[in-house]
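Missing here: one protein chain of the complex. Every other protein chain is in place.
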Amino acid sequence: MRQNPSNRFLHWLEIVPSIAWILIALLIVFCLITPHFATLDNLFNLIRQGAVLTIVATGMVVAITSGGIDLSVGALIGLTGTVIGFTINRGLSWPLAMVVGVLVCSLAGLISGLIISKGRIFPFVVTFGMLFIARSIGLGLSQGGSIHIAGQAFSMIGSGYFLYLPIPFWVTLVAALIVLFFLKRTVFGRYIFSIGSDANSASWMGIKVDLIRVLVYVLSGTLAGVAGVVMASRVNTGNALIGQGTEFFAIASVVIGGTPITGGRGSLAGAVLGSFVITVLQNGLTLLGLSSQLTSAIVGIALMLGVIFAQLVYRGGLRGK
Amino acid sequence: MENSHVKPSVRPKLALARFISVISRLAVLLIMMVVMSFLSHSFFTTNNLLNILRQAAPIFIIGAGQTVVILARGIDLSMDSVASLTGVIMATLMVDNKVPFYWSMLLSLGLGALLGLINGIIVTKIKLPPFVATFGTYLLFKGLTVLWIDGRVISGFSKDFTFLGAGRVFGIPFIIFIALLVYLIVRLLLRYTTFGRKIYAIGANPEASRVSGIKIDRIVIAAFVISAMLATFGSQLYISRINSAKEDFGEGFALDAIAATLIGGTSFDGGVGTIEGTVIGALIILLLRNAMNLLGVSGLWQGLATGLVIIIAVLGDTYLKKVAKKYEG
Partner (left out) sequence: MAENHRIVDMQGIIKNFPGVKALDMVDFDLSKGEIHVLVGENGAGKSTLVKILAGVLPLDHGTILIDGTPERIANPSRAQQLGISIVFQESNLSPYLTVAQNIFISHEPCRAGFVVDVREEERQAHELLRSLSMDINPNELVANLSLGKQQLVAFARALSFNPRVIILDEPTSSLTAQETELMFTTLRKLKKEGVGIIYISHRLEELFQIGDRITVLRDGKRIDTLLTKNTELNTIIRMMVGRDISEMYPKEITEIGKEAFRLEKVTRKGVCKDIDLTVRTGEVVGLFGLVGAGRTETMRMAFGLDAMESGSIFLYGEKIKHPSPSKSVGLGIGFSPEDRKQEGLCLALSLKENIARASLDQLFRSGFVSGKKENEIAQKYIHDLSIATPSVDRLALYLSGGTQQKVVLAQWLCAKSSILILDEPTRGIDVGTKAEIYRMINQLAQKGTAILVISSELPEVMGISDRIYVMCRGEITGMLDRADATPEKIAALAFGTQETINATKS
């Protein structure tokens, strides 16, 4: 049967390849099926489109690994844009507006985290409520419409280049690296795994569970804010409903990437690759001329298959007992 | 004799716990109504109150389905597209194919049952977590809806049909009676049948239920079928009221249903909750909307109110539980 890997690298290798192979297979298939896919233009397009989901997925994998979930991220993406638009229109400079936008999301994460840990309420329920709240605040700020965000400088984030690569790529990379560092190199990362497996055991080991939980949701919220900045910059608009549904795709990315929805273990690389798979799939199907809803349907089937597959692969192996 | 030191009158009973859960919410609802009647003259008019009931009815009906599923420790995120798919199919049957409305409704309910069955099978046999499974089917059914209706908007339904959603009996919107009927049936199902007992047992402790010999898979599948059928029925009434069907109506059904259920006191991990709570939950949501309308607050802030109420409701329940535990000593 399966060999027990004797160190973490081999263990990592066990999880990651399955989703990597799927990604590679998809890339090859689309390259072959449609000529428009394998162009530099499309590649950059892919990166810009996928950045938002990938950034959110890095935050989501932390939340899910800790045994929780964050349903508010989609609404926070929209909120960021509206806050930026709102504040810019009132005279704030765009860099500051950006920071305010992200901080608002961090604050939302803080509130969610506090209610979850101190109030002892299911993360699903709290972030579900926060979804309504954040979306509504966004709608209120934007009067239900879209706020145009003028400014060449700001839109550079979404459409500009740095070292020949789209800026969203760099943002995503930095975000992923920060989360990676957080998970692997800091004590918090360990504690998150521990809490996700068994929060009681974790507290008996001396881990401050409440504090860690709050940090998790602050992180998730902040990353949603960063994603929101990228999104707003790409479309030069602040719209509260943009990003609706992102949370579910992020969760799907995390799950097909090998993280069980119950938490306790998680793979950042898997989540990132999972998000790539979804983005590539959507991009490829659109290039083939399929309508957006049909694309949705196929992505839906693909996701279900992906999750089933993930269950078989990741549950089958890695059982010590 | 153990426990003799704890006063008999305050020892926690299930019926009492459920009663308190419902009563406290009813109290909140009544307080809200009283406050509203002071804040706005148009609030306490028959017209307005009927309006609230009329709009709360479909939310309740769909919410009832979600309540059954959540009680069994599941969740149904596919309601939006179950509603739209069955809705557009029914619409084309009625308008394009001139099938009599009752057959169309029946067939579409049958389709809803099938969609629920699919959800149930994916959750029980393929063992996907309900959250993931129903999100997948949500996307799947959404795609099928688009394939079927292809951007059309269907309208022009028969008078008999539109009566269901838009008609009145003795001045009271008919849909309220329908909601009442649904309430009675679901209450009967949950409180007075073995099926209902099993749903609560599975939600409270799936492993213990399994040990007791309860066929979990069967019950869970049934719960998803019920949920989908109620989503279907809700969408039918909705179409009937607005007299049109298109591919994206149904948006927000699942969220509202979950909100009504949670506000109503049903615990997210199942086993605890009442259908009465969901009724009140739907009413509270509508009351908030109505209040905002009357007070001139933009409808955009509805979400804020709903979200706050969800969190407050759940925090309140946690607090009540703590108090109950104190009495236990």
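By written order: A and B. Residues from 1 in each chain.
The criterion applied here is as follows: contacts are C-beta pairs under 8 Å (C-beta built on N, C-alpha and C of every residue); 3 or more make two chains touch, one makes a residue touch a chain.
Computed from a predicted model, the values in this text were never measured in an experiment.
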Shown chains in contact with the undisplayed one are A, B
Of the candidates A:61, A:84 or A:202, the residue in contact with the absent chain is A:202
Sole residue of A:44, A:122, A:188 or A:309 that reaches the chain not shown, by the stated touch rule:
A:188
Residues of chain A in contact with the chain that isn't shown?
4-8, 11, 185-188, 190-191, 193-194, 197-198, 201-207, 264-265, 318-321
Take the complete complex as the reference. Which residues in chain B touch the chain that isn't displayed?
1-3, 8, 11-17, 191-198, 200-201, 204-205, 207-215, 267, 271-272, 328-329
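Definition applied: only the chains that are shown with their structure count from here on.
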Please compute the C-alpha centroid of chain A, do the same for chain B, then give the distance between them in whole Å.
30
Listed in rising order, the residues of chain A that touch chain B in the complex are 115, 119-122, 124-126, 128-137, 139-140, 143-144, 248, 251-252, 255, 261, 291, 293-301, 303-304, 307-308, 311
Counting only contacts in the complex, chain B reaches chain A at residues 77, 122, 126-129, 131-133, 135-147, 247, 255, 258-259, 262, 268-269, 298, 300-308, 310-311, 314-315, 318
